[in-house]
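Here we show just some of the chains, and they stay where they sit in the whole.
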Amino acid sequence: MALIRVITPLCSMSDEMAKDTMNEVNCLSDIQFSFDNVVLGVGPASIENSFDEAYTAPLVAIKAMEAEQDGCQAVIIDCMGDPGMHAAREAVSIPVIGPGECAMHMAATLGHQFSCVSILDSVRPIFFDHARIYGIGHKLASVRTIGVGVTELEKYGAEQINAMLLEQSLKCIQEDHADSIILGCTGFVGVAEWLQQELEKQGFAVPVINPLPTAALQAIAMIRGKIRHSKRAYKKPNLQKYEGVKFPSPDTTKR
Amino acid sequence: MALIRVITPLCSMSDEMAKDTMNEVNCLSDIQFSFDNVVLGVGPASIENSFDEAYTAPLVAIKAMEAEQDGCQAVIIDCMGDPGMHAAREAVSIPVIGPGECAMHMAATLGHQFSCVSILDSVRPIFFDHARIYGIGHKLASVRTIGVGVTELEKYGAEQINAMLLEQSLKCIQEDHADSIILGCTGFVGVAEWLQQELEKQGFAVPVINPLPTAALQAIAMIRGKIRHSKRAYKKPNLQKYEGVKFPSPDTTKR
Amino acid sequence: MALIRVITPLCSMSDEMAKDTMNEVNCLSDIQFSFDNVVLGVGPASIENSFDEAYTAPLVAIKAMEAEQDGCQAVIIDCMGDPGMHAAREAVSIPVIGPGECAMHMAATLGHQFSCVSILDSVRPIFFDHARIYGIGHKLASVRTIGVGVTELEKYGAEQINAMLLEQSLKCIQEDHADSIILGCTGFVGVAEWLQQELEKQGFAVPVINPLPTAALQAIAMIRGKIRHSKRAYKKPNLQKYEGVKFPSPDTTKR
C-alpha cells in the first residue's frame, strides 16, 4: 500500500481541522493508498499573501525531503497557494502535488472557463500569477473572495461562510461566465458538495472542484501511472553549497 | 466495478492492435475499474487531418450516447485529436476524456514546457489549435513529427519507428527546450516506457506521457472523485429538432 | 459568370427563408457572379452548440465536394459557427468561406474592437474558441446574446427580435467598448441595415457587419484575385482509406 503525505504549511492545526482535512482524502476509497499528515511546527497560522508563502516554502521543501526518506510515494501541499511546490519538486524525486496547480488543470478540462472563490483579495493576484506560470491561458475567468481570512473562518461559522461562498460563486457564473468553480482555499472543508448542490438547485449545473481531494486523485494517478515530474525541469539542488543549514540527510537509517 | 469504454474512432481495428491498446489501460491495476473497447464500424482507417476528425466526430458522440445507455461510467476517445470530444460531452452526462486534452494538462504539470512527437505534419496545426482552445498557454513548446502516417506504421516496423520518435524527442528537448514529451498518437502502443528509458540513458531525465493510459487515469480520478464535466458548459443538445437521423434512445430498455 | 454556392447546414429551409437568404447576397450587384443554395437534407433544424456543429461538419464538407464537381468557383457555409470549414477546405480546391471567420477579420479592420450579438449563450464559448483559432487576438471584445434559439426567432417576430438585438448591441458598445458589431447568426436576415441606422440615431456611429454578404464579398474577392486557400495548410484527405462511405466521386461525368 502506497503512502501519500499531506503537508499542511502551517505552524499547527487543531485536531478537528486535521480530522476534517484527512476525511477529504480518505473518502476517495482507493484501498491501495493511504494518507498521513504533518504540519510545519513553526511559521504562520494561515497563508494569505506572498510573505506567508515565501516563509513556508523552504519548510515545505524540507518536509517533502523527509517524506521521501520516510518512504512516502507522493506529497501533497495542503494550500491553494502551492508554497514551495517548485522547490520541493527540485528537492525530491517523488511527485509533489500543489492543489492550486492541480485544481486549475482539472477545472480547465471541465468546461470553457472557471473561477476561484477564495478568502481575501490579497490572494487574487497570486492566483492569477500562478495561472500565468502554470500555463492556464484564458481558462481562469475570475477570482472572487468573501473577505474573510483563514483564521476568522471559525468566527463566522460554517453556515455564514457557505452563504458567502454561494453568493460569490453565483457572481462568477452570472457575471464572469464561469462554468466551473474552484474552492480557492483548502481550509473550506466539507463545503464543495453542498455548494455544488445549491448551485444545481438554483439552475446552474456547475461542478465545484474541491482542491485537496483533487490533488489526492492526481497523486494516486501519478503513482499508479508511474508518472514523475521532469527532473530535467526540476534539477536536484546542490545542498553541499549551503552553510549553516542542516537538511534531512538522504542516507538516513530511517529509510 | 465501474466500466469505462474506449471508443476507437476508426472503422475497424485489428485484433492485435485492439489487444495492445487494451493492455495499455488494463495494466493500471485499479481493480475497481474495467475497460472495454468499440470501433465505429464505418469511416477512416486513421485520423490524420481535419477531414478525418470532422467525419468521425458525430460517430464518436453517438458511441458515447450508447456507452451511457450501456451503463458505462466514462468514455475515452482513443485518438490524440480528440474527435467529437465537445459534442460527446454535450450528448452525455458521464465523463468524456480526450487523450489530447488530458495529456496536455498532465504534461503541463510535469515541468516548464512540453512537446508532442507525432506522425505527420498535418497534425501540427491541429495540436496547436487544440492547445489554444484547451487553454494550454505557453506550455506547448513544439510539435515534431516522424513523417509516417498511422497506416504506414506497420510498414516501417516498431524498431525504426521507435528510433524516429527518439530522434524527434531529442530535438524537442535540445532545440525547443521541452522538458516533458507527449507521445502524439494513441497508435504508438508500447513505446512510452522504452522512449523514456532511452532518453534517460542519453542523459535527459524527461518523462514521456502515454496519452491513452493517462486518459484512463483521468477517467478513474473523475469517477472516484465524482467529478463531472460542466453541463452548463456542455448543455444537452436538442435531438428532437433533427430530421432523418436516428439517435440512440435514452429511454431504452437496455439500461 | 462564376457560380458561388451557399451551403445552408440545416436539414431544410423554408422557401421564404431561402429567398431572404439569397436576397442578402444577390443585392451585391456584381454581375459577374451568381449564387445558388443547397441544404443538407438531413440533420438539425438549427446550429446552436458543438453537437450541431459536429453533426453537420462532414455533411458540409461533402456538399462542398459536390459543389466543386458542379463547377462552382467557391462555397459559402451559411452559418456563423463555420461548421465543417476546415474539413471542406481540405476536401476541395475552391475557396471555402466561413462567415464567422470572414466577418471577424472584416470587423477587425473596421475599428479597435468588435462584439458579436447572437442567439443563445451556448454559442459564446464557441465564438471565443473560433476567435482563438482564427488568430483574432484582442479584437473580439464580447459576445452578447438575446436568449432566443434560431427556431424560436419566428415566434417572437422581427420587431421584438430587432429590439433585443439593439439592446444587446448598445451594451456591447457602452459596456464592452465595441466600436463595430457583428450580427452573430446568419438567420438574422434583413436586420443589419436597420440596426446600424438605429445605432446611428442613438449617437453611435458603429458599423454592423452582416456575415453572409460579407462572406459573399470575400468569395468574390478571392475568385477575382485568384486567391486560394493554402493546400499546404489544408492537404487533400485520403478518401481511399474510408470504409462504408460513398463520397462524391471527383471523376464524375457531371463535371
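Per-chain residue numbering starts at 1, and chain names A, B and C are given in the order in which the chains are listed.
Assume contacts are C-beta pairs under 8 Å (C-beta built on N, C-alpha and C of every residue); 3 or more make two chains touch, one makes a residue touch a chain.
Computed from a prediction, not measured in an experiment: that's the story for all the values here.
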Subunit count for the whole complex, all chains sharing one sequence, 3 displayed: 6
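Just so we're on the same page, only the chains that are shown with their structure count from here on.
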Chains contacting each of subunit A and subunit B, listed by label: C
Chain located farthest away, centre of subunit A as origin (C-alpha): C
Same or different contact residues where subunit C meets its copy subunit B, judged by the half mark: same
Chain centre separation in whole Å, for subunit B relative to subunit A (CA means): 28
Euclidean distance of C-alpha centroids - subunit B vs subunit C, Å: 31
For subunit B, residues that touch 2 or more chains besides their own: 132, 233-234
Residues of subunit A touching subunit C in the complex: 112-113, 138, 177
Complex contact set, residues of subunit A against subunit B: 28-30, 32, 101-102, 105-106, 108-112, 132, 134-139, 173, 179-180, 204-207, 209, 213-214, 217-218, 220-221, 224-225, 227-234
Interfacial residue positions of subunit B with respect to subunit C in the complex: 11-12, 41-46, 48-55, 57-58, 61, 84, 86-87, 89-91, 122, 125, 129, 132-133, 151, 233-235, 237-238, 241-245
